[in-house]
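For this view, one protein chain was removed and the others were kept in their places.
For chain A:
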């Protein structure tokens, strides 16, 4: 199957690979996995005192589409509030990367990862 140019770009030059200290109060960590394909995604956000995401990192084991989806989402969430980040839809990710139908689950994984990261941050801060 041919990957789209957008997927190849993120796959070959993934943005924001890495991790933050999970114990840091300003960090929210989301870990999700897709049983059907075995892909595992860790996505972390660093939130400033105004509730704005100032940085994001990811680590993904999976296919090119899963890596591209997480790379794209880490770009998108920067500068967003937590609520704005929560409203990112997998369909937007799939559209931006021109994912074929069989790879839609990769974009769902990325949406679930950002939601899990925001929830983790909120939980840390008793919200």
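In this section, contacts are C-beta pairs under 8 Å (C-beta built on N, C-alpha and C of every residue); 3 or more make two chains touch, one makes a residue touch a chain; residues count from 1.
Heads up, the rule we're going with is that contacts and distances are computed from a predicted model.
UniProt lists the omitted chain of the complex under the protein name "Co-chaperone protein HscB homolog" (options: "Phosphate transport system permease protein", "Co-chaperone protein HscB homolog", "AtuA-like ferredoxin-fold domain-containing protein" or "Anti-sigma factor antagonist"). Residue A:34 is the one among A:17, A:34, A:52 or A:86 that touches the chain not shown. Across A:7, A:47, A:67 or A:109, the single residue that touches the chain missing here is A:109.
Contact with the omitted chain, checked across A:10, A:42, A:57 or A:103, is made by A:42. The missing chain lies against chain A, touching residues 31-38, 40, 42, 59, 61, 105, 108-109, 112-113, 116.
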